[in-house]
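As you look at this complex, bear in mind that one protein chain is not there, while each of the others sits in place.
Which chain is which? They are A, B and C, in the order written, and residues in each are numbered from 1.
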Amino acid sequence: MAVIGATGYTGVELVRLLCRHPDVELTVLTSQSYVGQPFWRVYPSLFRYVELECADSAPELVAAEADVAFVALPHGHAMGVAAALLDKGCRVVDLGADFRFREKQTYEQWYRIPHTAPELLPAAVYGLPEWYRERVRTASLVANPGCYPTGALLALLPLVRAGWIDLRGIVVDAKSGVSGAGRATTLTTHYGECNENLRPYSVPGHRHVPEMEQELSLIAQAEVRIAFTPHLVPMTRGILCTVYATPLRTVSATDILNLYRETYRDEPFVRVLPEGMLPQTKAVAGSNYCDLAAAVDARTGRVILFSAIDNLVKGAAGQAVQNMNIMCRLPETRGLEQPALYP
Amino acid sequence: MAVIGATGYTGVELVRLLCRHPDVELTVLTSQSYVGQPFWRVYPSLFRYVELECADSAPELVAAEADVAFVALPHGHAMGVAAALLDKGCRVVDLGADFRFREKQTYEQWYRIPHTAPELLPAAVYGLPEWYRERVRTASLVANPGCYPTGALLALLPLVRAGWIDLRGIVVDAKSGVSGAGRATTLTTHYGECNENLRPYSVPGHRHVPEMEQELSLIAQAEVRIAFTPHLVPMTRGILCTVYATPLRTVSATDILNLYRETYRDEPFVRVLPEGMLPQTKAVAGSNYCDLAAAVDARTGRVILFSAIDNLVKGAAGQAVQNMNIMCRLPETRGLEQPALYP
Amino acid sequence: MAVIGATGYTGVELVRLLCRHPDVELTVLTSQSYVGQPFWRVYPSLFRYVELECADSAPELVAAEADVAFVALPHGHAMGVAAALLDKGCRVVDLGADFRFREKQTYEQWYRIPHTAPELLPAAVYGLPEWYRERVRTASLVANPGCYPTGALLALLPLVRAGWIDLRGIVVDAKSGVSGAGRATTLTTHYGECNENLRPYSVPGHRHVPEMEQELSLIAQAEVRIAFTPHLVPMTRGILCTVYATPLRTVSATDILNLYRETYRDEPFVRVLPEGMLPQTKAVAGSNYCDLAAAVDARTGRVILFSAIDNLVKGAAGQAVQNMNIMCRLPETRGLEQPALYP
Partner (left out) sequence: MAVIGATGYTGVELVRLLCRHPDVELTVLTSQSYVGQPFWRVYPSLFRYVELECADSAPELVAAEADVAFVALPHGHAMGVAAALLDKGCRVVDLGADFRFREKQTYEQWYRIPHTAPELLPAAVYGLPEWYRERVRTASLVANPGCYPTGALLALLPLVRAGWIDLRGIVVDAKSGVSGAGRATTLTTHYGECNENLRPYSVPGHRHVPEMEQELSLIAQAEVRIAFTPHLVPMTRGILCTVYATPLRTVSATDILNLYRETYRDEPFVRVLPEGMLPQTKAVAGSNYCDLAAAVDARTGRVILFSAIDNLVKGAAGQAVQNMNIMCRLPETRGLEQPALYP
């Protein structure tokens, strides 16, 4: 298998998971910045785990050496490599945004570049296994969900499908660790700027909004619009989503937790916490879990939902491996069984 | 002047500000745990600034040596000392919750202890200077606002007074640094538990809810109920409030910012950021500022308000000094002029 | 197998590793503070991994349900339980200091309590597998090394054995993450005190000094005394040791690295970094590795050695599992194959 764009943070997380996956052999790791260097020189944490050198291979060459390619490139780049990979029979899990939208226009409107491979969109499957497992199973091209959408959708979709909440007025207040911004050296991710600092960003109009709305609307079979505010938190890993909604009927926290438990009964990577417990990002850091909780504020009638994930695992690389496991008819948890590091 | 409960985090922050205040002489620092020790032994940052020893003085003795006493004790303790202080002519700024409520019942319901000095409540002034400066000026007993309420109210009150937002459905999603939990050694504030971790807590039902609702309702002249979710963020100082509301008329971010600028035109410690800038806690850390911003999500029609404060300064000790300055007819900014430490 | 003292940080790290160990069944988890609670309630990161409840079992009962017991108690407590465990045929890996010293007097002098089980000392094996693997193999009672000694000894012992450095004047300047102080809620480990702070502590006279000196002296066959200064670093995991020594002959960094490679050629958990690379704690965090490097300052002739470990893994729980694997004739790396989490 191949990781295209292996030296970014989602790339190295894929390598970390795949190099210990018992059914996977890593054959190609591509990188633009580190061509010719052993991968472990870039990430000494993987010294002795990975012998491969970083290569700047064209997709055709990747396809010759891999039956599955994970694409961990900035948005706009997967469009240019996916067709070549697929043509050569290499299935693709894209961790970027290029294939997440049913409508080319949505992508172009929010990402402000033309979509150059719209013919691939119809066959692309949105890789949220808990909701699209069967379609993932037979997909050649999986669009791995964004980190924020993964957390928000796993919390919201059960209530939306059940018709329990007002589709208007949903608020998703999300908080992310800094690794979500990747490894590119920017002022935003400079230690002196983000350490001991908390800030909202991309307000209004973060690019994960249309992705969440698309998926919510599909399940709701009605148009859903959400208010979404992301915040940058001084920690490396983790996303916590706090979701506010207005119930359409009388519901209790117990009701919601029961709905969660029913919806996710057989899900290996969704943990519905017992009533009274709230999620924390550290309890999932390094793992592929999404922890869920719910509360109902009796005084305001407001429903409050919580989800916690590791943005690099369930929010990116771990979910991509989960999708690959499904596509390859492997046990879905293979290579993803590790619990979080705590403390 | 005296600080009662000087060795907690709000206590030391008061000492830090007051020891450099040109019009203040610190005469008494009380503490239960460190009686007889030089204060700087407990906080070596103040070596050479403060020569006083920690004393376990009774309020009568404090009143004999101070004309103003700052009370920085856990809730439930100021009730027992305020009368004795006031009786002796010592004015009081209480940084706890004991005198924040107009109604004794509200306090007793939320804090679950009897109020033992209800006779003092009518004269107590809620010390949010931007809204109650004139009453503070003549007060003998000021109830310094809670940290979360300070941030939330400064953002919300102008819109509530102007009647611009629906009083139902207000959401306050707040994020606080760990120093807000004080210096008591608990598992929640243990480094291994809160470092690299993000978690909601006290959901639903944090004790700052009734305080915010009381103040919002007073200004609105109608009952306001809010959904409030606090989160613990792995940093020492800072509170960011993200507030969601539904406008009752068409408003733009520009409108809200103009309203803010008008409301807070002469306020020394409220900074309305230019449109397009969002607050960050680091820009106020160590300072007495509250930074404000606003956005309107055109797609959902939702108003989003932001405020950032240092929970220990504008959220506690700094605001207390500001109140004292007002009470003592000193320039309001005296001793509070320092900008934030950045980076 | 059993973990005695499972709810401290070394305890939960043992549980994290053992619950995924393919040849281990956890049968008893003891705790004083959480008796009767499911272990995952205390550590929600292990929700779905561990069903056991915390029990306050006497050692006899532990021995009835486990063939190996890991003792993760504060020093002074293992002395009281080891004999009972061993008598019942339960082998013991003690992660505390009680059995690390060849001489009862050394223990009593540094830990300032009487040793109540001195009869067990002769058979206890110091569990540094890289140097005492064969003795560990047949041991019933293994004294797992301290975190600092593990890092310092792996760096120093090869040079000491080879006679390359002056035994006088060795300096070990060590820096540790806060989790090394355990889960007890103290002021030292309170977030507000140790976040964004760096401090030396226990100078001179940290209790790991005699342990390092004992082991260095044994290999040197001469008395070795070291200057050791530990520092508390604002991060959760990791120890970096910077060791200064005076060479007795002309050596280059290349020479030392070659000596390291030769000494640790077949070691699964010691990685000698290529010349020019320096260790970093993040590259080993969550893993059982010790990364080594060396430099020679041509201008001063000084040898500088570096080692990085995760204090909770190679410095505690991971090394304990490694010892157990050896004792049980399992592959030594079983259950310890995970690379570090990076970033």
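As a working rule, a residue touches a chain if its C-beta (ideal position, glycine included) is under 8 Å from a C-beta of that chain, and two chains touch if they have at least 3 such contacts.
Note that the structure is predicted; figures quoted are calculated from it, not measured.
Engineer: Out of B:Q32, B:T138 or B:Q338, which is the one that touches the chain we can't see?
Structural biologist: B:Q338
Engineer: For the chain left out of this view, which of C:L61, C:A83, C:L248 or C:A295 touches it?
Structural biologist: That would be C:A295, which touches the missing chain.
Engineer: If the hidden chain were put back, which of B:V12, B:C54, B:V136 or B:I256 would touch it?
Structural biologist: B:V12
Engineer: Which residue from B:E130, B:D291 or B:E332 sits in contact with the chain not drawn here?
Structural biologist: Checking each option in B:E130, B:D291 or B:E332, the one touching the absent chain turns out to be B:D291.
Engineer: Which residues does chain A use to touch the chain missing from this display?
Structural biologist: Missing-chain contacts on chain A: residues 9, 178-179, 183, 185-187, 189-192, 194-196, 234-236.
Engineer: Mind pulling the chain B residues that touch the left-out chain?
Structural biologist: Looking at chain B, the ones touching the missing chain are residues 9, 12, 16, 19-20, 41, 43-49, 179, 183, 196, 236-237, 271, 273, 277, 280, 282-287, 291, 312, 337-343.
Engineer: List the residues of chain C that touch the chain left out of this view.
Structural biologist: For chain C, the residues touching the absent chain are 168-169, 171, 173, 175, 177, 192-193, 195-201, 203-205, 209, 225-227, 229, 231, 233-238, 240, 242, 244, 246, 278-282, 285, 295-300, 302, 304, 306, 308, 343.
The definition used in the following text is that only the chains that are shown with their structure count from here on.
Engineer: If I list every residue number at the interface of chain B and chain C, are over half of them used by both copies, so same, or under half, so different?
Structural biologist: same
Engineer: How big is the gap, in whole Å, between where the Cα atoms of chain A centre and where those of chain C centre?
Structural biologist: Chain centroid spacing, chain A to chain C, equals 36 Å.
Engineer: Express in whole angstrom the distance between the two chain centres, defined as the mean CA positions of chain A and chain B.
Structural biologist: Chain centroid spacing, chain A to chain B, equals 38 Å.
Engineer: By residue number and range, which residues of chain C touch two or more other chains?
Structural biologist: Residues 9, 179, 183, 196, 236.
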